[in-house]
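Here the complex is missing a single protein chain, while all its other protein chains stay put.
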Amino acid sequence: MTARVIVNGALGKMGVLACTTLQQHPDFELVAQLSRGDDLRAAIADTRATIVLDLTRADSAYDNSLTIIESGAHPVIGTSGLLPEQIAHLGALCEQQKLGGIIAPNFSIGAVLMMRFAAQAARYLPDVEIIEAHHQQKFDAPSGTAMKTAELIGEARRSEREKTPEHELIAGARGGAHHGVPIHSLRLPGFVAKQDVIFGTLGETLTLSHNSIDRISFMPGVVLCCQKVSGLGGLYYGMEQLFD
Amino acid sequence: MTARVIVNGALGKMGVLACTTLQQHPDFELVAQLSRGDDLRAAIADTRATIVLDLTRADSAYDNSLTIIESGAHPVIGTSGLLPEQIAHLGALCEQQKLGGIIAPNFSIGAVLMMRFAAQAARYLPDVEIIEAHHQQKFDAPSGTAMKTAELIGEARRSEREKTPEHELIAGARGGAHHGVPIHSLRLPGFVAKQDVIFGTLGETLTLSHNSIDRISFMPGVVLCCQKVSGLGGLYYGMEQLFD
Amino acid sequence: MTARVIVNGALGKMGVLACTTLQQHPDFELVAQLSRGDDLRAAIADTRATIVLDLTRADSAYDNSLTIIESGAHPVIGTSGLLPEQIAHLGALCEQQKLGGIIAPNFSIGAVLMMRFAAQAARYLPDVEIIEAHHQQKFDAPSGTAMKTAELIGEARRSEREKTPEHELIAGARGGAHHGVPIHSLRLPGFVAKQDVIFGTLGETLTLSHNSIDRISFMPGVVLCCQKVSGLGGLYYGMEQLFD
Partner (left out) sequence: MTARVIVNGALGKMGVLACTTLQQHPDFELVAQLSRGDDLRAAIADTRATIVLDLTRADSAYDNSLTIIESGAHPVIGTSGLLPEQIAHLGALCEQQKLGGIIAPNFSIGAVLMMRFAAQAARYLPDVEIIEAHHQQKFDAPSGTAMKTAELIGEARRSEREKTPEHELIAGARGGAHHGVPIHSLRLPGFVAKQDVIFGTLGETLTLSHNSIDRISFMPGVVLCCQKVSGLGGLYYGMEQLFD
């Protein structure tokens, strides 16, 4: 039996790709493609959708999540901007209803594995720096993924990186530190989104390198979340929770 | 209190480094440096060593391990050549005596993490190839580490890699397959030992890259094993078992 | 004044991109988009085109080139399949007419620079291997670019690479040799076209790495060729000839 899915935010770049992907997948029936101005609550009721994939921006994702949960559908929320207290409240609502849901700030399986491995490696190899490269249209530096990775490393490593004395002949050469991890951001044409996490120790280096060259890389993660969400007992934060 | 350690195979390249490392480390007292011709059993008795680090070749490592265990010392065996039945027998002996021991085919923490992550990633990203590069004096191709990595990947991935039709214009271009994983071996000056494990999926790649530029990279693993071995309840195979 | 350009093979993937690119570029007026079945000779006459960009396959590119030259237009031919004697004959025809033309097997500026640098480096660093990675739909291995690069290296280096004895535990592990250069071909999703040329010497390596993630990467080279072709005194083979 196929699951009935609504895509909310269907006109964005991710939304268009997700609609095509779900339409072509045998596990799913795409019952509505909504965008700004559509009535999400009514659409869920009308279509009897069991899953809503929300790809709207952070500022509307919270209200959409409330609507989805109140309607008894499984939320799959693809945004990195929800606040901790919002996530906690949504989790409590799902728990009450024993309703499965997922908040996935990053649908790329490769990126999620990179972050997981970075946290694991940091326990044994505390000296580490991050290089991320994006296209020149990316305004902010560092990327959200780089900062999240630095936070995971900061939590995982047991000791502070021993700071050796150093001198910047040119300000900024040593990058920007976040949770004690230097981050170096490149902005060049020819990249979509790439990140290297480089661990160094006596006589050897270990590098985790993720290179995304097309937004299509998010689709396997979208499919995975939509396949697993109805079997969950509550709200999961991070797609990596689904990895067994 | 420091642990009393014997290094067996002290004249080899690894042995020389290990002796220097243990001598300088506050946790250890190096009580003997043995090489071919020395009497290992007598040395353990004379020095009351509690740990023996055996860095001899595979053909003598098994007999040495028997001697060490019979003498009641903790064996730390650094060889990749022991047979499965030999390992099983040594394990049974340690179990009888409740004696901690470690067989570590690879003392590099970076290499061990690379193999562990490769196995984890293969569960989600089944399309993968391995590139390894070593100095030109390395006679065999592929390396033992590359073959071990391919085996771990083969066990971990749930489905066979879908074989797409392909045509080699030049024989060997597509590498040599081991457990269904293509391996490509480079032999060039300027490398000591490097390995890339490259996972590809829709629109993205994830690369695990380990680069060893100096034999000193094995020393942190040697120290870790010697620190942990006396606290173990039996014989461990693979240094990664010590990672918590 | 803008140059009047015809794109022949306008419905292929490259053709569609080239039409869009030339239409948006201030230096050019796109006067016809032709495909199989259209009359190229008549179109040149009717549109008074001064440049014809031919993106058809190798089997029709030679006849198209003859037509273009006979019509007095400047040919820009984007194919890697012309035979040496065909190229020689086209060159002679252009010379007679003092007509500028370009045959460009590869319009990527990055790839052309990579090949040029590989040939330069091989004079000083003769030990070299090539790794190329393409998507899984690429049937042949190695790629044409990898084989061309190996040929350029073979011509440039002064001495044969000293062959050290080696043993393949798995057939193909050491790759396929072309002009004495081992080539290793990966076929994985997540790649479009990538090539690494790795030079090794005492204690150091030099790697030239080209990564194409989108066919759009060919457009700057298309523009460059169309800008320069009318100023040339004859037929040039290889876009690198235009680099001053």
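Chains here go by letter, A, B and C, matching the order in which they are written, and residues are numbered from 1 within each.
Convention: a residue touches a chain if its C-beta (ideal position, glycine included) is under 8 Å from a C-beta of that chain, and two chains touch if they have at least 3 such contacts.
Note that the structure is a prediction, hence the values are computed from the model and not measured.
K.L.:
Looking beyond the chains shown, say which of A:Gly91, A:Pro182 or A:Gly234 touches the absent one.
P.N.:
A:Pro182
K.L.:
Could you tell which one of C:Asn8, C:Gln33, C:Thr145 or C:Ser217 touches the chain left off the display?
P.N.:
C:Ser217
K.L.:
Determine which one of C:Thr79, C:Ser108 or C:Ser143 touches the chain that has been left out.
P.N.:
C:Ser108
K.L.:
Using the document's contact rule, name the residues of chain C that touch the chain not shown here.
P.N.:
The missing chain touches chain C at positions 108-111, 113-114, 116-117, 120-121, 123-125, 199, 201-220, 243.
K.L.:
Just the residue numbers, please: which parts of chain A touch the chain that's not shown?
P.N.:
Touch set of chain A with respect to the missing chain: 127-129, 131, 133, 136-142, 147, 164-178, 182-191, 198-205.
K.L.:
Going by the touch rule given at the top, which residues of chain B touch the chain that is not shown?
P.N.:
Touching the chain left out of view, chain B contributes residues 190-192, 211, 213-214, 217.
Definition applied: only the chains that are shown with their structure count from here on.
K.L.:
Among the chains, which is located farthest from chain B on the basis of C-alpha centroids?
P.N.:
In terms of C-alpha centroids, the chain at the greatest distance from chain B is C.
K.L.:
For this structure, which two chains share the highest number of contact pairs?
P.N.:
B-C
K.L.:
Relative to the centroid of every protein C-alpha atom displayed, which chain's own C-alpha centroid is closest?
P.N.:
Chain nearest the overall C-alpha centroid, as shown: A.
K.L.:
Could you check if the interface between copies chain B and chain C is built from the same residues on both sides, meaning over half shared, or from different ones?
P.N.:
Same residues, largely: of all residue numbers at this interface, over half are found in both copies.
K.L.:
Roughly how far is chain A from chain B, going centre to centre by Cα mean, in whole Å?
P.N.:
From the centre of chain A to the centre of chain B is 35 Å.
K.L.:
So how far apart, in whole Å, are chain A and chain C when each is placed at the average of its C-alpha atoms?
P.N.:
So the centre of chain A lies 39 Å away from the centre of chain C.
K.L.:
Considering chain C alone, which of its residues make contact with at least two other chains?
P.N.:
Chain C, residues with two or more chain partners: 190-191.
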